[in-house]
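With one protein chain withheld, the remaining protein chains of the complex are depicted in position.
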Amino acid sequence: MNGPSGDTRTALRTWKVSAWLKRGLLGLTGVAVLFLADGAWAQTHLLNVSYDPTRELYREINQAFSHVWKKLTGETVTVRASHGGSGAQARTVIDGIDADVVTLGIPSDIDAIARLTNKIPADWRAKLPNNSLPYTSTVVFLVRKGNPKGIKDWDDLAKPGIRIITPNPKTSAGGRWNFLAAWGYAQAKEGGTAEKAREFVSAVYKNVPVLDTGARGSTVTFAQRGLGDVLPTWENEAFLVLDEFGKDKFDIVVPSVSILAEPPVALVEGNVSKKGTRKVAEAYLEFLYSNQAQAIFAKHRYRPLKPEAAKPEDLALLPHLKLFMIESIEPDWDKIQKNNFENGGLFDQISKR
Amino acid sequence: MSDVSVSRVGPSLRRSGSGWRSVTTEPRAVRWIAIACAIAFLAVFLVLPLTVVFAEAFRRGVGAYWAAFQEPDAQAAIQLTLTVAAIAVPLNLIFGVAAAWAIAKFEFRGKSLLITLIDLPFSISPVVSGLVYLLLFGAQGLWGTWLMEHGIKIAFALPGIVVATIFVTFPFVARELIPLMQEQGTADEEAALTLGASGFRIFRTVTLPNIKWGLLYGVLLCNARAMGEFGAVSVISGHIRGLTNTIPLHVEILYNEYNFVAAFAVASLLAGLALVTLAAKTLLEWRYGHVLASRTPH
């Protein structure tokens, strides 16, 4: 046994434990107070609650806005961002996170905030230009270099033996656009019916081995962990993977037709009134429609509302393809959400195995 | 003053591994196979995951490693985590000492129920721990409307993260101290009492020196868990960059931004903390094994 020697034992006894403890506690409290009293609240803060793949985008937008605002008013404003699956993000707003603006992946998530809290008016889409869409996007396919499985169009996704990586449509806006794109494609194509669309989507999701909660999680699964043959994803996300992981590892496949993905923005009226940030929050949303922000959207491979503001070389990269609006098939967003994604909806039915 | 303190020598460490007679051990070959199996199993399940954290963190060299900590968001996360631990750990420390005193020094009705309740947070899923506080403090929760009206932010702010962390690390100090103080009984304290010492003085001069190493280990463990808590904090934090992201949440964010080197670099900070905790524990056991109770794990 390695017990303490007599000397050590005496030392132990005379050790001023209480003094040690007291000093330690005092120190810890001091540290805590220092951190709490940190002058973090001295300036204006905006909180933008956004969806998963916009991390890089809003980092740049937020800095640009801070500069513009400083020049315009002399005030310092810091815009903070929070990212995650669009549904999960909407949930934090519903649960009371004091977001000034929401920039989510799909209109139904902002509808949910409007429905469950009174912080956003029901007619929020009419408050800003272009149905509150400063930019749009679409869904393309990311495949492994050389496209070994020969995936060309949506029909190929339903073939047996193809492994598709896509996020959970219940929590992710990207996941919902992917689902709706497949569904809309089958419905709109020649001879398409609701029943055929259902069969098609069912066949596609039979090929999904992994459902992450957000688009970014799926990208990591596909690109970093090397799982699956195809990643249907946001156009901007596909380009980002090429930039991050190298063009020698992946190819983008553009299907014949895809969905017009509509990630909307809105002011959280209830919060800005309380925080007194309405003016700057409104200016932030207006800024998203400015030429400067529009150019940043294009730089990050989103489709800007005003293409003329973007650099031509950025726009040239975006593929030309036919885009359809989901509203042309089902105009009622509440129905889209309810029939497909809520409990007992189409997604639940087809994912039973 | 240490005059009234009575030093106790507890049972010695059982650390003799050799010297049995051959009838009570296995053949040499069996022994070595068993040792090899155990070590191989531990290597695959424990050592490799730990190694991979550091290997991935340094994959692009020391420069990339340090760069991960230059990020303002990373520094904010480290600061937040330190703040949370600096509040949560002392609170659980005080609770642990109080609970252990009540449970170890007295007999009362419902004691085993109390111990079970203290253990409860340990077996509750972290996600459930986060959820219950959301049900209390969230806008849709019990007190949500009242808190909102009075402009008090708990969910998606520091207080929410702190209470969730306290919940998750609740039993650690108490569970460390209860068996230790029970083993040591009440004789020392009673002796001090007859010498006329006051209650708090007895605690300071008699009890505390007896339990300080166990206490230290409990605090270290509590601290490691507090700094590393993920599930509960994830539910209630809101993931605001630079504001409510703790180190583990920051790791997840970096991981999801393809920034694997930075993710593992920041993760290596927590892995290092885990190693320090284990090293301190081993040192304490080795040095003061007789004053650390033979414990059930946490």
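Going by the order they are written in, the chains are A and B; count residues from 1 in each one.
Everything that follows uses one rule, which is that a contact is a pair of C-beta atoms (placed from the backbone, for glycine too) under 8 Å apart; a residue touches a chain by one contact, two chains touch by 3 or more.
Note that in this section contacts and distances are computed from a predicted model.
Name of the non-displayed chain as stated in its UniProt record, restricted to "Imidazole glycerol phosphate synthase subunit HisF", "NADH-quinone oxidoreductase subunit D", "Gluconate 2-dehydrogenase subunit 3-like protein" or "Sulfate transport system permease protein CysT": "Sulfate transport system permease protein CysT". Hidden chain, full complex: it touches shown chains A, B.
Per the touch definition above, the residue from B:Tyr65, B:Trp213 or B:Phe230 contacting the chain not shown is B:Phe230. Within chain A, the residues in touch with the undisplayed chain are 85, 87-88, 90-91, 94, 112, 116, 168, 170-171, 208-213, 221, 224-227, 341-343, 348, 351-353. Panel shows chain B; residues 14, 17-18, 20-21, 23-27, 31, 34-35, 37-39, 41-42, 44-50, 52-53, 56, 94-95, 98-99, 101-103, 105-112, 114-128, 131-136, 140-142, 163, 166-167, 170, 178-179, 182-183, 186, 189-190, 193, 198-199, 202-203, 221, 224-225, 227-231, 234-235, 247-249, 251-252, 255, 260, 263-264, 267, 270-271, 273-275, 277-279, 281-282, 286, 294-298 of it touch the chain omitted from the view.
Everything that follows uses one rule, which is that only the chains that are shown with their structure count from here on.
Once the centre of each chain is set as its mean CA position, chain A and chain B turn out to be 34 Å apart.
Here chain A touches chain B in the complex through residues 1-4, 9, 12-15, 17-18, 21, 25, 28-29, 31-32, 35-36, 40, 47, 52, 55-56, 80-84, 92, 94-98, 116-117, 214, 216-217, 219-220, 223-224, 241, 244-245, 274, going by the rule given at the top.
Considering their complex, residues 2, 5, 7, 9, 12-13, 15, 79-80, 82-83, 86-87, 89-90, 134, 137-141, 144, 148, 151, 153, 155-156, 158, 204-205, 208-209, 212, 238-243, 253, 255-258, 260, 286-290 of chain B touch chain A.
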